[in-house]
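Excluded from the complex is one protein chain; the other protein chains are retained at their positions.
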């Protein structure tokens, strides 16, 4: 008979969470082999849809899930087999961080988190027995700035298009995400009012893009970035002083000894989240192993690892057990660090006394203005975005 | 007489032995060409045909839907962006050509006419190819520390007191894109021109000098006309490579410029395959037209 | 004394142009080489933050993400397969073209178009085809094919050039001396062409080894090295990338040196073999 | 060693596409003879030779070597061997291996075939160069190796396509003698293509003059020179003036059979008249060492050449423009086919 230790699961996703350290730990804890392939986010979506047999587990973002799941390449998971289902942060279940909070705009994870039944491809409005993705990692993004070079406080998304930063600004060139940042900017400027930034009308798209094009023609942007390293290099080299950014990228800049701040803004954050999905073809022993893996993922070691990188994990309680008080305080509660804060690899990330930008978990995740999204007018939006790039 | 000359036996003799002998040899070339034909059929003709077919399909955000619609072409050709992007791409091709041609010509000229031994020509040529063994992508990202605002070049210029502000146009601009093209593709210009120059009979140059031509006149009246086929082939290389490029434009313009290749790559990454396919068909047509135009100058088969 | 032998002004001007050109070509390569010796705290850009071989060592350690070793092995294997196929197919086709056959012109122009069709279209086409037919793309199938559409035209053009300079009377002489078709190829044609064939092989290998655009949609679930490097640029921000660049350059250098060396050795061996027998 | 084989061509033709390179030629070359194909460029000499060798397909007609039709026999089994114009020595093999090549193809063991090759190299005086590569040999040496390589197959017929044209004139004369000696010694049939009439004359037992794909005349050198059949042959082999005789029609007159004397004056005679002399003016003369060649402008003939002994000429030299009378004996006129 087949032993679970002989199983090999193939996982792919972006480099953000497809860490070899996880594979090692899985081998150690669970005994089976996990193969990790890291791709850029475009390739992830592509691979997920076009080569469903080439992976067993997909590590994808929720907004991508909105596109992919209806294609029928993934199978939903039975929540009764997820040990820590009840402890998953409620954003992914009900959409509300706490019962009082409002649901943010965009493709909120809970809205694509469940389907009606085992073989259904339509998303359920309410939580059901069948979950599409098990959340792994999420964060709230904002603008990154070079405090030494901006010369004045940055408080609003609209500062991205402030002529003061002409030739020194940058924006993310992944249409679905970039448009959200742009919408945050336009809304802050008061130039456009959106019904739902996560699901714009053609008119709203037109207006947003027009503003971007004007800015581009005026020479506002130094560059666009598409990959992690580009954003780091732009910031570190001083080519750009303000740009939409990802949290670990800020950490990477700071690790080089260059001041960089992940600046909380009054309009709030743009959030994103990723999760693990199971390939349709998984069954039998491999399916067993996959559930084991997911339960392991939520059981704390992985969560702690992710939290230490500046992301957030899905089940906070278990992660806390794998972190020191000081770490928990620094990363999750917004407290000043007592000792040096180390990265998972053991490098010093922050000196003692540092405080995390944006404060505590609740300050950040509670101030999400919108989620990365896929719009109904997706195709139109992409065309217009390309116009912007080509302008 | 030791020889007998038979009278010609007339046309019947010709007719008598009309059968072809050694038929076995006749299939051999087909067998030998078959692998090439097969490889190109499977990996070129059929895929291009697939592109053509798919360009008429419909799609939604994740899937392609077999169909016959013209919307892909309508959206493509009806959009001002397309035209702008084509113009921009052609502009890049023209710029890249305008720089690679004189540089390539000068380098080829130096190698062909000033370097005297074949050994040295080989050595210098190999020296030129060494940088190409570094991964393209890594080579491109390494321009950033060199050309950036605080890069090596700007620091040197400021250090020398030549400028007082860092030069911004060095990076993430058309300048840097064209620079990278020149860097990547000049060698494609050098090789065919060098090849053409090496085939110029040296006595032609002496004959021209004998006829009183000075260096410039020799260049213009003898070398240039005879190098034309090489120039045409090099130009075909450079132009087609630039027309299809996407990675250089993206990395070196900081994503700020568009090219057709980049648009296609974007559409691919957004799973909009039919749109990408329609774009590809148009690009293919444009490139082929350009190549055919350039081929009027030269018969490639003669140039080998 | 007037002279055609003496260097004129144009020589110095062109030599300067050539030197600048070489400098320009080497700029990035040298930048990479220098930056790959960054100290452990150094970044992707200047200034240097100490000097060390840390990043070379780091290259051989397990990375946080990705798999250099695997992708390198795949690229190597792919390069070698492409190399062998390119040599075999283009030399064989070279024979066919020399003999002449119906449709040779069409096939020739098809081959040339393979050279001028933008890489991304080939990538897209093959990717689409495999998806539609329902075959998993993989480096050893679809990517191999995509690479061949790039290496075969080059290979064929080189083989054409070789054969145009290859005297048909060698083959006739062999036939005259009783060699069969295969013996002719084995004992006469291939030995004479061997140095050039090594050239085709090297060309095929290097073109494939560094091919990015054509692998993009065709490599399937396992990355080749250029794809891996591209993937790395999206999340690795340390000079380990440059270390990789430097090492791949050195590796390519060794491959080429081995190729050129074997040609030289072959020539030397033949000459010496000749002398040895005379003695 | 095998002795020479006879070769017979029966209505042999070679057609390339639409153009007829060799047009139904008939010829019998006796065993053991030295046959030269002579003719202007493009007349079909090489095509004929290559059909005999088996390197070119026969378009129509029959080819007999020895006493069998060999149209479909592969080159190596025809009992012929070919020496190529550029020698086609294998550049990657040294002399011994070049010569031993055909033995190797036949599976003769290494030691034996090398020994036989060495012996063959000795017969062409190349034993001392056995270990050299072709590129290390001079033209004449290469040619000997090529000869050795062809002869080791013990052919009945040796085919040579312009074997001497790549050599300089000095060497050419030396190799010409050696070829002739070798053919005499071995007794095999040589078929040798050339477009030099002096080469053909000097070497051949049988000269085949070709023109435009057809044989104009096949005869011994002496017969050819003394009795050219057509005006083409007379002109091509040189040494003849072609005149139009009133009674005989076209005739050939050997340039060294003419005596010059002072012009008689009076009305000029016409060469077409049934006279044995003609008057004209000296147009040019060329010094040829032992003889001098004069070109005369003579009414009724495009060219009129007189060759006379140098000593005789300089005893009473003529200058350009001098009027002279050229006379000959009736028996020196040779009637040509119209």
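By letter and in written order, the chains are A, B, C and D; residue numbering begins at 1 in each of them.
Here, a residue touches a chain if its C-beta (ideal position, glycine included) is under 8 Å from a C-beta of that chain, and two chains touch if they have at least 3 such contacts.
Computed from a predicted model, the values in this text were never measured in an experiment.
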item	value
Touch with the omitted chain, as defined above, among D:227, D:263 or D:307	D:307
Residue touching the undisplayed chain, where the options are B:51, B:96, B:128 or B:222	B:222
Given D:10, D:31, D:64 or D:202, the one touching the chain that is not displayed	D:202
Chain not shown, touching residues in subunit D	40-41, 168-170, 176-177, 180-181, 195-198, 201-203, 221-222, 225, 236-239, 254-256, 284, 286-290, 293, 295, 307, 310, 314
Interface with the unshown chain - residue positions in subunit B	201, 203-204, 206-214, 217, 221-222, 225-226
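Just so it is clear, only the chains that are shown with their structure count from here on.
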item	value
Chains linked by the largest number of contacting C-beta pairs	B-C
Chain whose Cα centroid lies at the greatest distance from that of subunit D	A
Intercentroid distance (Cα basis), subunit B paired with subunit A, Å	41
Geometric centre distance via CA averages, subunit D-subunit A, whole Å	91
Multi-chain contact sites of subunit C, meaning residues that touch two or more partners	44-45, 127, 217, 230, 233
Multi-partner residues of subunit D (at least 2 other chains)	none
